Every structure is written in structure tokens, then in C-alpha cells.
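Note that one protein chain is taken out, while the other chains of the complex remain in position.
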Amino acid sequence: MSNTTSATPSAPLRRTRGFAGAVSPWWILLAGAFLVFFFVAPIANNLLNTDNLATLAERNPPSFYYKKLLTDAYYLKIVGVTVALSVGVTLICVLVGYPVALYLVRYAGRWSGLVIFLLIAPLLTSIIMRTFGWRVIFARRGILNDFLLSIDMLERPIMFLNGPGSVVVGLVHVLVPFMVLSIASVLRSIDPQIEESARILGANRFQTFLRVTFPLSLDGIGTGFIIVFLLANGSFVTLLLLGGGELRTLPLLIYQQFTISRDFQFAAAMSNVLLAIAVGCLYLQLRLIRRKGVKG
Amino acid sequence: MTRQTRGPAGQTARLSVVLAAVTGFSFAAAAQDITVTSYGGIWEEAITECYAKEFNKRTGYKANVLIGSPAQWLSQVEANPDDPPINVIVSTQPNVLAAAEKGLYEPMTEENVPNLKDVPQFFKDAVEGHGACFDYGAFIIAYNKDTVKNPPKTTKELVERTLKGEWVLTMPSISYAISPTVLVWGFADLYGGDVNNVDPAFDVFKQLKDSGNMIAWSSVTDFLNQMSTGEADIGMYWDGRAWAFIDKGNDWLGVVAPEDEAVMTCVAMNAVKNSPPSVWEYLNIVFEPGPMSCFSDYLQYGVTNKLVTYSDKLKNRITPWDATRTGPAREIGKNTAAWIERWNKEIGH
Amino acid sequence: MGASSSVGASLELRLEGISKRFGQVVALDRSDLTVEPGLLLSLLGPSGCGKTTTLRIIAGFESPDTGRVVIGDRDVGQLPPNKRGLGMVFQNYSLFPHMTVGENIAFGLKMARVGPREVRSRVGEMLDLVHLPGFEERYPHQLSGGQQQRVALARSLVTRPAVLLLDEPLGALDKNLRENMQFELRRIQRTLGTTTILVTHDQEEALTLSDRVVVMNQGKILQVGSPNDVYEFPHTRFVSEFLGASNLFEGGLAHAGDGTFELAVTHGEDTTVLRVLHDDNVGTGEAMIAVRPEKISLSEEAPDRGNVVRGEVAGHVFRGSYHAYEIEVAGRDDPVFVYSQARSRSGEQVFQPGQAVHMSWDESDSVLLTDN
Partner (left out) sequence: MNWLPYSVSSRLPRLSLVAYMVAFFVFLLGPIFIVVAISFTTTEFVAFPPKGFTWRWYERFFDYEPFVNSFIVSVELAVATALLGGFIGIPAALAVVRGRVPFADSIMTFLLSPLSMPLIVIGFSLLFFLSALGLGVSFLSLLIAHTVISVPYIVRTVAGVYRSISPDYEETAAVLGANRIQIFFYITLPMIKPGIFAGMLFAMLISIDNLPISFFFGSYETNTLPVVMLSYLEHQFDPSVAAASSIQLVVAVIGLFIVERIYGLDAMAPAT
């Protein structure tokens, strides 16, 4: 019988789905031009000629600052801490957020609107006040210490504030909704029948999750990773208010340059290093996700 | 509108004409109305009530009060030097010197602000003659009477007893704008150094930091919160703000003017170049005894016209300026970037 | 698009020398194709054969690297899809979910600026034609799969397109519904006389619906003909195997004169001579013939005429209307498949596995594959 039809593997003929006529490639121009003009140009302009406004310090050529940033062990460490904090916070967001996304998609049912509402609600309060809420909780005589003291877990209050711990908690609090919604939107597109087939094929619940559900949801984790990473990478309000300056990252130092040292050349150099890190990571992640099969 | 050219932006600047035409945008306001600045909260109330309203009343022009911080105002003025969006800037000494050096300020003399004649030379020298300071505060010790029964009498005692672990001390974070003066210079001066040798200050702060008994406050209200919530037991703070807080019913807060002399800093107001002539009227009001005393009642800070007589309540509270220490603003400003970098590397807060 | 005439004129569709590459992959290799006015032509082939690319080129979604697309007398190759006057039905129907059935069907008319009164009457006509009268106000998600299919068809025909393109239109329906819809589709297409191209990978659908079948593989058109021609007289091994099942015999071909050829097939040590009819203008040498399983008869005794091959029953299944046997022939790698019609409930001889049998078929039922 037929033994030849399967011999020709079907080639990926249609590389781009959809026809070119519905959307013009030129539609990119408005946003492209807007960002080139109002984002790239100002920053380039700023980099090329920043005067040291309102500081009495001496001026240096830009290379001085880049050299300092990329050779001085202290600043190298700051760069490292910046990346480590962003990656760490992002990973914690994945761990904390995944079960929530799973619940939202698989179990929440008619409550899903409420769950999404509760997820988004924190984004609607001013970040200053949200962070202040954490300060109340973490304070030396705050809720958490009171509680731990009352159940005799502690003998004297712990300084939760002004350390990496409170910063990480604060950042996760601000960013985890973004992760949950990214993962949920992909989980939702996974047909539950695929999971059922895996169960029928003998996989237990855990194996099904590990071998089927989780790999299929990698796209969502990827998108969530990008956005959380970028937001963590640029945040300083949380670091300022919960870290007490203890945990130093590039955005925090940039803020410091603006408000006290007013050495804008150094600030510009730091922000360019930060931008380079962010764009590099972003591009890398987009490539990785693309390979895993997110549709273009 | 487009006279200023800044490299690549200069080329694009030509587009501004088109853009301005399209958007109908214009800076033109009533010619003699001015924009003056203020910090937020109680500052804004004082400036509006004591100065802006007085200005409106006397001249018929409007003084719009812009809330914010010097970092923002100076940037805005430097970006638009020919048609400044702000006409009077409130700022501390190093900022005044830096902005004056850039030529952002109009020279301020007794000719255009006659009331300057009653301001002691000391407050004119503090900003190297670019006008004068109009108020000043002393950086004193404030403590929680419930947890600190026997407050220290000097700054040095405060340090020693913090190191012994008697309380949790809160000090301004290095990100607070005036920290270079009150922390780095203030402690260097106290412990035998000077503006060119701040090692003694860094030694003290390293010890405090290592003791684990010191935390940082990032704004003047942050301090009050830390004290209210019990986060800190004692700290260094501005005298006027401490008294204002006590007056609001918080009599658990105590104030000590250290015997080894508090550091004093002062705040100046200056006229931005290319402003309408009415700014001089405004500034003259700022330095006039009546409005100044009004301002002082709000903030409980010392003011600089020697003709001002303080109310009985304030009389005992305001630290006389000649019983304080003041640092060399220019040298401090010059060293700020280096100090902050060193602080970042060695202390951390 | 002839919106004024009551019935769209049947036009001829011609593809001339069309080729299309995607990067390194040749999707279409210089293909020519003509669809006579009013006929329904199917493009049949495995996925990736180029049939969908052909359809998308006709529709204007892709532009060919070379060649012309002609509808009637007009070269439409440079026109955008909306100027070609076509109708199209997608596999998933792509009914606009935010529009009612009526709005969906009226969409093309609105684009052609047809007046509201005429729109209403023509939408009504089309709904009658597809047997869904009164469905105007429903939304697509309120319809069954078959109903959606009909609406999609109505929407594509209401503009009286010169050419109707059907991209696997029945693929999403279940088997019974699909058979129903095949007849329905054929009826509607005949009624309107619209020149139609159907893309499918389902050979049965192609044979049932088409006036012409085009079999494609790897970007090439292999054979064009009536369903009967293509089924009965495949030119190539691919066509013979893609359209239904086929048994192939390979051997040396010799001319036996008068439109008859003999193929000497070697099975192990035995050599069997199989006769096949063909025009004389075929070369000799190594060749292949194909025989459909249903053309072969089984018997215990060797019949005295036709082509005969001996073998042994290896497997048997009953498929309702026929018995399917798998016959092993000594010295041959693949088994030979034989379908024998189930005749009556009793008295029928059913061969059992292990039984030795003779397979025989008429020499006119052998097809010489000429085009490998």
C-alpha cells in the first residue's frame, strides 16, 4: 500500500503567517520615529553634552567615568549586584507567581475576574505608599517583630529594614502581578485535554505538571521574565525606601548623582551601562523564547 | 524660544518653530507674574501665606508657588535659561554657589533688595554674596523621652553611648541633600579634621555603622516616623522641625542643643536671570521683618533679618546662629561627589 | 465584481508559469493550470505540496516570483486581494465573531457599496440557498460547525465572485456532516456556476466534488484530469498511491504489439508475465504497473485468462462493504492488497489466512506508470 506519501517531509513553506496586505510595515514608522526622536535622541544628546550643573566638582572626560565603572572593583560589584538583584527577584517572582497563575487558570472559575482584580489592585496605589506599608510591617517595632516577639520566636526585634531582604520582598510585591498575568495568559491557551492525555498515559499529577504543563508554559514565564527583569533593573524607589541605601544598585547611584552629587556625566555613564545590560538581556531572552517556540 | 543650542539637539531645535506653531505653545504669561519655589507641605503653606499672598497684595501680580526640590528647579532653569519657567529658587548654600557660578542667577544687592541691609554679613558671606540666606536651622539632637531617660549633652556623648548600644540612633542617609555638610563636614570638624581631611568623620561613622545601632532617615518626615514608630530612639535632626512636631502634641519628643555646638545650615532665595523685574519686590518681601516672622512662626526656624523679634515661644527654641558651627559651603560643594563615593564604598548608608 | 448582474459570469482562471520560493524552499515550480468557466477543480496533495501556496497566490496573499494569474481576460497578478473579485472559505470559516450572521454575509456587499435594500434581499437569498433562512441576527458562536460552514459559504458567494476559493472547507466537520456538506457544496456550486478551486488533502473529497482533479507534490503539478481519469489512469507512482491504495509491480517491459505490453516480474525465482494495455509510444526497459486492490479477484484455482499471480493469504479484515486481504507473494517484499466486494450474507467464500490463492485481474485493469 501507500508507502511513499510519508517519504516527503512537509517543508515549512509559509514562513510568515498572514498576508502582507492587512498591515503595512510602514505603520511602525510613527512609533519608531517618536522613540528615536524623543527617547534615543535626548539620551544621546545628554550623553554627548552634559554640563555639570550646580556642582562645584571638577569636570572629567566621559572616558574617565566609564573607566571607573568598568575597572573599579567597587563599581563592578555594583553592576554585579544590580544584575543579581534583578535576576533573583525575577526568579522569586516565577516561584511565587506560578501557583497563582495556575490557580487563576485552572481552578478560579467564576472567581477569576476577582483574582485578576486583586492582582491589579496593588498596581493602582502609589508606589511610595505601598512601600510605606512595608515599612510599617518591617519596622523594628513593627507588626512583624511584634508578632514574632509575642510568640517568643525572637528575644529582641530584628532590623528587617535596610537590608537586602526587605528590598527583595518589596520588589517581589511590586512585580509579581506582572509575572502572574504573563504566565496565566499562556497557561490559558494550553488545552486541558493535553494534561488529561498525560494522566491517562500514566503520568501522576506531579509528572504531568513537570513534563507537560510546565514546559508548555515556558513562553509565559519567558515574557514575564523579561518584563519583571526590566522593571527590577530600573527601580530605585523601593531600594531607596526599603533598602535604606544598604543595597546599592546602578539606579540608586544614578538617583544619588541627580539629587546630591549632581555629577550628571557620571549619572549618564551609569545609565548607559544600565541600558546596555538591560537591552542585552532583553535581546537574549527574546531570542531564547523565540527558539522555544513563541510565535512571531 | 530656541536660542539655546545644545549639540545634536541644536539641529533639531529648528523643528521647534514648527512644533510650537502646531501646538500653539507659548511661554507668554502675564508679563509680571512670577513663579517662585517651595518645598512641600508646611513649607508651601508658609511661603504661600507669608510671601506669595503678600506679593499679590502689594503688586497686583501673581506669585505662583511651585512645589518640588532644588534638583528639579535648577534643571528646569538650566534647560531654559533664556525664558526660565521659574523666577525665584529656594536652595541651600552649595546649590546657590554652583548655580551662581553657572550664571543662572541675577546678582542680588541692597539696591534691588533694600531689606538686605538688615541682614548680618554672616548670612551674606554664607552664600559668598550671592544674595543672602533668609532662614537657618541647627542640626541638633532629638530623642524619645520614653526610651531615653538620660539624654546626651554633646554630639560626642551621643556617639559614645550609641557605640555602647544604649539606643538605636538615626542619622540622615547620605542620599539626603544636606548630609555632606551636617554629617561629613560636621563630624570631621568635631573630631579634629577639616574640609580637606574628613578621615575623622569616616572613622566615627564606620564605628557607628559596625556597632549595628545606627539606622538612616531619608527625609525630614522619615525621621519623625522612625521616632513615632519606635524604629529609632534618638537621632540628629533640625531644631525647627522638631519643635513644630512637639507642638502638634508629641511632647514625648525631647530636644537637646549639643554643647559641642550644632551644625547650622541656611537656605537662600535667589532671582533667576531673565525674570520679570517684579521678582525684586518678592525678594524684598522675603527679607522683610513682618513676613519673615510669619514664616518663622510656621517653620520654627531662625530667620535672618536682625529686626525680626521672635514670639516668646520661639525665643527659647531658636538656636542663636553665633552659637553654631558653619562649614565652608564652596569647599563642601567641591568635595561632595568624592565624599559620597567614599561614603558609598566605606559606610554604605 | 459584477455586482449588478444577477449571476456572476463564469470566468476562466489561468495560471501561467507560476513559481514561488520561500528562502531555500521551492513552494511552486513553474506551474501552469487552467480552470474552465464554471468548473470545480481540486488541488490535491500532501501538506507542503504547494496547493495552499497556489491558492494564496490566486487570492493575492502571496505574490509569485514568476508567472501570471489570469481571470477571464484580465491579468490580476498585480491586484491586491480586494480587487480580484474572489470568494474564499477558510478551513476554520473565520466568521467575524463580532458580527451577526447577517453582517458577516453582508460584509462583501458593503465593501462594494451595495445599497442597504439590495444587501438585505441578497443576504436573504443566500441564507435560503444555504438552507439557513432567518439566521441573520445570530452570532457565529451560537451556530453549529455545519451552520458556520454554510454561513461562510454564503458570505463568500453573495458577492457573486468570478472565482471561489475553498481552503479545506470541510476539514473541521465530522464525517457524516462532511459527506452531507459535500453534496450541498456541489449543489450550490452547480446552481451558481461559479468557477471554483478547492484545496484538500482528502482524496475522497476531491474525487466526490470535482470536475477536475490536480494532484500536486513538492511544488509540482503531477497530473490533471477528471476524477475518473486520475483515479483509473494515474501516470505516476505518487498519484497512484496518493489516490486510494495501489499495488505496484516492477519489471522489464517488452512491447507485445498492438497496444499491448508485457511486464516480466521476478518474484524470487519465479518470473510472472503481466500484460498491460497502453499506447505504442512508450519505451521499453525497466517499468512499473499499478493495480487497484478492488480490481483483483481471488480464487483457489488458477483462472485461465488475465494476469495471474500466486500468493498466500496473510491477513483478512471485513470492512462492511468489502473484505480486505493481505496476500504474501513469495520473493516479494510488500504484500499485495486485495479488496473483494461482499456480495451476500451467506454462501460467500471467505479466504482464511494461510490459504494459497490465485490473484487475477483483467489486463485492461493494469495501469502502466509512465512518468516516474
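First chain written, first letter: the chains are A, B and C, and each begins at residue 1.
The rule we apply is simple: a residue touches a chain if its C-beta (ideal position, glycine included) is under 8 Å from a C-beta of that chain, and two chains touch if they have at least 3 such contacts.
The structure displayed is predicted, hence computed values, not measured ones.
Although one chain is omitted from the display, it touches the following shown chains in the full assembly: A, B, C.
Of the options A:Leu70, A:Ala84 or A:Ala121, the residue whose C-beta touches the omitted chain is A:Ala121. One of A:Ala198, A:Leu230 or A:Leu247 touches the chain omitted from the figure, and that residue is A:Leu230.
Of the listed residues A:Leu69, A:Ala198 or A:Ile254, the one in contact with the hidden chain in the full complex is A:Ile254. Check B:Thr59, B:Gln207, B:Ser228 or B:Asn284 against the missing chain and you find that the one touching it is B:Ser228.
The chain not shown here is touched by just one of B:Asn64, B:Asn112 or B:Ser211, and that residue is B:Asn64. Residues of chain A that touch the chain left out of the display are 16-28, 30-32, 34-35, 38-39, 41-43, 45-46, 96, 99-100, 102-103, 107, 112-113, 115-134, 136-137, 143, 173, 176-182, 184-185, 188-189, 205, 223-224, 226-227, 230-231, 233-234, 236-237, 250-251, 254-255, 258, 264, 267-268, 271, 274-275, 278-279, 282-283, 286-287, 290, 295-296. On the side of chain C, the interface with the absent chain consists of residues 1, 59-61, 80-88, 90, 92, 94, 96-98, 107-108, 111-112, 155-156, 159, 165, using the contact rule stated above. Residues of chain B that touch the chain left out of the display are 1-2, 4-6, 9-10, 12-13, 15-17, 19-20, 23, 25, 27, 35, 39-44, 64-69, 72, 75-76, 78-80, 83, 85-86, 219-222, 224-225, 228-229, 245, 248-250.
Just so we're on the same page, only the chains that are shown with their structure count from here on.
Centrality annotation: A (chain centre taken as mean Cα position, compared with the mean over all protein Cα atoms). Taking each chain's centre as the mean of its C-alpha atoms, chain A lies 53 Å from chain C. Averaged C-alpha coordinates put the centre of chain B at 86 Å from the centre of chain C. Centres computed as Cα averages put chain A at a distance of 37 Å from chain B.
Within chain C, contacts with two or more other chains are made by no residue at all. Multi-chain contact residues of chain A (touching two or more other chains) are absent. Residues 37, 41-42, 44-45, 48-49, 51, 53-58, 74, 135-136, 139-142, 159, 161-162, 240-241, 244-246, 248, 253, 255-256, 258-263, 266 of chain A are the ones touching chain B in the complex. Of all residues in chain B, those touching chain A in their complex are 6-9, 12, 69-71, 74-75, 78, 94-95, 97-99, 101-102, 168, 173-177, 179-180, 212, 215-216, 218, 225, 229-232, 330, 333-338, 340-341, 344-345, 348-349.
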